[in-house]
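Every protein chain of the complex appears in place save one, which is left out.
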Amino acid sequence: MLSETSQKVNKTNILDSFRKVRKYSEDICKPLMTEDYVVQPIADVSPPKWHLAHVTWFFETLVLKPYLKGYEEFDPQYNFLFNSYYETVGTRWIRAKRGELSRPTVKEIYEYRKYVDDAMSGLLQQNLPDDAVDTIITGLNHEQQHQELLLTDIKYILGNNPIYPPYDVNYKEPFFSNGSGYTKMEKGLYEIGYKGNGFCFDNELQPHKIYLEDFQISNACVTNGEYAEFIKDGGYKNFHFWHSDGWRWINENHIECPLYWHLIDGKWYEYNLEGLKPLDGNTILRHVSYFEAFAYAQWRKLRLPTEGEWEAASDKFTWGSRWEWTESSYLPYPGFKKLPGALGEYNGKFMVSQKVLRGASVATPEGHSRKSYRNFFYPDERWQYTGIRLAK
Amino acid sequence: MLSETSQKVNKTNILDSFRKVRKYSEDICKPLMTEDYVVQPIADVSPPKWHLAHVTWFFETLVLKPYLKGYEEFDPQYNFLFNSYYETVGTRWIRAKRGELSRPTVKEIYEYRKYVDDAMSGLLQQNLPDDAVDTIITGLNHEQQHQELLLTDIKYILGNNPIYPPYDVNYKEPFFSNGSGYTKMEKGLYEIGYKGNGFCFDNELQPHKIYLEDFQISNACVTNGEYAEFIKDGGYKNFHFWHSDGWRWINENHIECPLYWHLIDGKWYEYNLEGLKPLDGNTILRHVSYFEAFAYAQWRKLRLPTEGEWEAASDKFTWGSRWEWTESSYLPYPGFKKLPGALGEYNGKFMVSQKVLRGASVATPEGHSRKSYRNFFYPDERWQYTGIRLAK
Amino acid sequence: MLSETSQKVNKTNILDSFRKVRKYSEDICKPLMTEDYVVQPIADVSPPKWHLAHVTWFFETLVLKPYLKGYEEFDPQYNFLFNSYYETVGTRWIRAKRGELSRPTVKEIYEYRKYVDDAMSGLLQQNLPDDAVDTIITGLNHEQQHQELLLTDIKYILGNNPIYPPYDVNYKEPFFSNGSGYTKMEKGLYEIGYKGNGFCFDNELQPHKIYLEDFQISNACVTNGEYAEFIKDGGYKNFHFWHSDGWRWINENHIECPLYWHLIDGKWYEYNLEGLKPLDGNTILRHVSYFEAFAYAQWRKLRLPTEGEWEAASDKFTWGSRWEWTESSYLPYPGFKKLPGALGEYNGKFMVSQKVLRGASVATPEGHSRKSYRNFFYPDERWQYTGIRLAK
Partner (left out) sequence: MLSETSQKVNKTNILDSFRKVRKYSEDICKPLMTEDYVVQPIADVSPPKWHLAHVTWFFETLVLKPYLKGYEEFDPQYNFLFNSYYETVGTRWIRAKRGELSRPTVKEIYEYRKYVDDAMSGLLQQNLPDDAVDTIITGLNHEQQHQELLLTDIKYILGNNPIYPPYDVNYKEPFFSNGSGYTKMEKGLYEIGYKGNGFCFDNELQPHKIYLEDFQISNACVTNGEYAEFIKDGGYKNFHFWHSDGWRWINENHIECPLYWHLIDGKWYEYNLEGLKPLDGNTILRHVSYFEAFAYAQWRKLRLPTEGEWEAASDKFTWGSRWEWTESSYLPYPGFKKLPGALGEYNGKFMVSQKVLRGASVATPEGHSRKSYRNFFYPDERWQYTGIRLAK
C-alpha cells in the first residue's frame, strides 16, 4: 500500500513530492466515517482531523506566512487550535483535550487543506530561497511522521472500541520476511549518525565514532508465538524480569499482554486493521512497550541491542516492519545543535526519559526511513508498531 | 419552541404521545453536525448520539424484550454500550468514556431508533398489561428528561469550544417574565408531594405534611445584572460568603463567574445557544452552582428557600425558566419506596450528597413539569439551566 | 474514665471548669510515646500534638490577645501552625501536612499549654465581660470536641499500624446497656432544637416545630454480631443495598468490613484501644460510615431515623455509646444565624454534603452531650465511634 502513494521527498521535484505526500494523508483517511475523525480515547492518540489540520498548519505558519507575499490565513483561530507544541509560535489548545472539539468540522478541515495546498502550489512554482525549501522538506517529513501516527491513532480509536470495527476488512499488513540466527559483530570503532546529502533530522547529527565490544544481534524479530510463551511461563507475574518502574506500570494498569491482545474463552485474539482475529503465532510481535521488551529479553537471558549496535549491524539483517526498542536512551549525539527558531523545538527538548527505537514499521511511509533514523517514545508507550530484536 | 413538538405524556393516547416525544428528541438535534454528536468534553456531558441511543435502549430493554413476542434485538452489543447505570441490567461501558467511541455511527443510531420505534408502534396497537403501559410512560418521561440533558449537553459541547459555534443563530430562549417583591407565607402545616392521578416519579411520593415557620419568598429570580454586582463587589474573593467546600471548589477550579460568562477586554460576554453575545443584564441568571447560589444569598444577607417552602408557595409566583437551587438536600420523603426491578435504581440510589432544585427550565419539555417535581444535582454542577430565587 | 476528670462546663465556676477540661486533654495523652504525638496517617487524623496546641491557640488568639492586657504571645509562628480553618485569623499550614512537622516538639507544646494556662488563670480571676466568658465557654466546649477527636485519632494512629500497639492494655470501653424492641411514636408536631439556658452550639438553634408521621425507632443499636450477618450474607457484594456513591466508595477503596475489623484465618478480629482482639458479637457496632449504615438498613428492609425523629424519641431509649448516623443532611435550622467574627466559621460553612449524627459516644467527654447536639461528618467517614439505630 505504502509504496504506491508515498515516496522519498525529493528536492529536485519538490512540487511533485508535495502533492504526493499531501494526497497520501488523505488516502489513509479514506476508510473512515466522519465520527472516526473526532475522538481522542487517550491523550497520546489525537483525532485524525487534528492531524490533518496540524500538518497543514505547519505549512501555513512556517512557509506561507513568511514566504508567500499577501498570503491571508485561512482562519486566525487555527493557530491556537492546531499548534502542537511549539511554544515559540504562541499559546495552544491543551493536547489532552483535542477530542473535546467537534468543530471545525471534518469538511472544514478538508477545505483548509485545499486552501493551503493551492497556496503552496503557487508558491512552489516560484523561485524559493534555500531556507524555504529546507522548511518545506522538513514539513513534508513532518507530515510523513504524522501519517504514521495517523494510522496508529486510527488503529487505537477503532481497536479501543468494544465492538472492534475494522479499518478495512481487506487490509493486509505489508509482509516482511523474518530472518534467523545471529549476526556476529567484532569489537572495534564504528561510525554512526547520518552521513548522506539528503534530508535528515537534527537528532541524527553529527556522525561520530563509537567503540563497541564483541556482540551478536538476532537476524529475526520476536514473533507473536514466541512472546505467547513468555506469557504462558508467567512472565507478567515474575518481578525478576522487570524494571522497578515497569513492574509498577503493569500492576497499576493491570497489563497482562501486548496492546490489542484479548484472551477470549482461553484463546488469544488480536485486533488488527482488518478486525479482531485469532492470534497468528508467526506474525512479528507488535505493540509492546519498552518495559515488556526488556522483560522478555531478561526472560530469554538475552538483552536488547544499543542503538549503536543496531546501526552498526543494520546492513546485515532485514528491518522495517517494527520500530525496534533499543537499550539506549534518547540523548543528543556529540556536537548536536538545535535548529534556530521554532524548528529548534522539534527534537531537542524531548531528550530526557525516552528510549530510542530503530528501524521503521509497516506504518512508516515509503521513502521516510533510513538506518540512522532515531525514533523515541517513553518506556510505557506501545500504540506504535513496536517490536523486539534481541542481542547478546 | 417546546410547546409545539412536545407534550404531557397521555395514557389515553399513548401512541400519539410516544410519536411526539420520540420525534422531539430528533428535532433537538436537527441543527447539529455529525461531529457534534460524538464528543464528551467532561464526564457529566454525554455525546448526543449516546442520549439518542440510550433512551431507545430503555424501550428495547424494559418494554420490547419483556412484552413483544418474538422481538429480536437490534444489536446484542448495544446493551453494554447504552445502559447508563442500571446494575440490574448488566455491565456497561464506563460513563466517562462515552466520548471515546466513534462507532456506532450517528446514522446507525438513527436506524436503531427507527427499528425500535417501528416495533413499539406495533406493540402500542396491542392490548397492553398495565405494568407495560406504566413502563412506557416512565420511558417517555425518561426520554423527556434526556431531552433537557441533550440540549444542555449540546450547549456545553459548543460553548466549551474556543471558537464558540452557535447551536442556531436564530435561537431565542423562551421568555419568562420575572416578578417583583416578596410573597409572605404564614407559619403552619402544609402538604407537599405529588397528589394527582397522573404520572410522577417515585421520589415525589408520599405526599406528606411539613411544618413551616413564617417566611417570605421572592417573586423574581436573580438576573444577570444583579449577579454581576456580586462579582464586582468581590464576591468570589471573600470566603465569608462561601461554604468551606465551595471555597475550595472556586479556588481549585479558578472559578470567577457563572459558566459561559467570559470577561473580554473588561466587558462581560455570555455564550448562549445563539452564540457569544454581550451579557444582557435583564436576563434571568443561568448556569450557577449551588455553591454560587448560596454565596450570592449570603452576600445579599438572605437565604435560599427549602424545597418545602418552594412548593408551598409555588402557586403564587411564576416559575419555569430556571431550575432553582433550594437549601434542601435530596432525601427520601416519609414512606418513600423504591420501585421493584431495574426502575428501583432510578432515583433512590442518588439520595445522598445532592441538592434539590425545584421548578423547570427553558430546556424542559412542555408537559414534563409540575410543582412537586424534584430535580437534583451535586452542589458544584451548573451546566443545567440553574438559577436563584431568594427567601427570608 | 471520663466521668472523673471531665465535666459539664460551668459558668459559675469557670476557673474550675477550665482547669478540669485542660487537664483532661493531657490525661488522654498519658499512655502515649513521644512518637505517637507526631504522625498523621490520613488527612482527617491530626497529630495529637497538633490537637494539644490548637485548642491552646484558640484561647491565646480569641481570649488572651483581645482580653488580657499586656499579653505577649508565646511564639508568633504558632498562629500559622495551629490555626485550623479560621480564614478570618489568617493563613495557615495545610491541614493534610500537619504530620510533616517534627517541630515544635511535644515538650515545647506542653510548655505552650502551661504558658497559656497560667495566663488564663490570671485572666479568669478578673472580672470579665460577658462576651469574654462566652468565648471561654465556647473554647472549653471546643476543647472537649477535640478531646473526642484526640482519642479517635490516637486510635487510628495505633490501629493503622500493622503491629497494632494497644493504647492501654487495661483500657475498658465504658459500658452502655443496649435496649430491645421498638418505641412507637405518634404522628404530630414536635419541637426540636436547644431550649435551655446553658451552652449550645449555634447549629442547635432556633428551636422549632417539625411534623412527623407515625414511626417506630429501635431501642437498641446494631451489634457486631448483627452486622457480621450482613457481611456473611454478601452485603458488600450486592449493589441493591447501596447508594451509587457508596457503591463506588466500597469498590474503589476495597472496603469489605467496618474500620478496624480484620479477617485472619477465617475469623474476625477487631482492633480496640486495648489491642487486637477476637470480635465480640455482643459489643455495639462501631466505626461504620453512613454508606454502610444505610446499606445495612436496606438489607434489614428498614431505614435510619431522621434527626427530628431521633430527638423527638430520644428520652425513650438509651443513647451515648455511639454517634448514630441519621438520614438527615446537615443543614441550618429555620432562623439559623452565624455568630459574628471568627466563631461564625465554626459550623455554618460546613452545612453542605455532610450527614447529621445524633447522640454521643464513649469518647465524648462527660457533660459535653445533650439530646439537641448535632454532630456531622461526610458519608464516607468512620474513624469516629459511629453506629446504627434503625427506624421504620
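For reference, chains read A, B and C in written order, and residue numbers begin at 1 within each chain.
The definition used in the following text is that a residue touches a chain if its C-beta (ideal position, glycine included) is under 8 Å from a C-beta of that chain, and two chains touch if they have at least 3 such contacts.
Predicted, not measured: the structure shown is a model, and the values here were computed from it.
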Displayed chains contacted by the hidden chain, counting the whole assembly: A, C
Identified contact with the non-displayed chain, of C:Arg103, C:His254 or C:Lys267: C:Arg103
Sole residue of A:Trp242, A:Tyr296 or A:Trp319 that reaches the chain not shown, by the stated touch rule: A:Trp242
Selected from A:Arg19, A:Arg92 or A:His208 as touching the chain missing from the view: A:His208
Missing-chain contacts mapped onto subunit C: 33-41, 77, 80-81, 93, 97, 99-106, 157-158, 160-163, 165
Where the missing chain touches subunit A, by residue: 85, 87, 189, 208-211, 213, 239-240, 242-247, 290-291, 294, 303, 327-329, 331-332, 334-335, 344, 349-353, 355, 379
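In the analysis below, only the chains that are shown with their structure count from here on.
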Lowest number of touching-chain links that must be crossed from subunit A to subunit C: 2
Centre distance in Å when subunit A and subunit B are each reduced to the mean of their C-alpha atoms: 45
Intercentroid distance (Cα basis), subunit C paired with subunit B, Å: 37
Shared-contact residues (touching 2 or more other chains) in subunit C: none
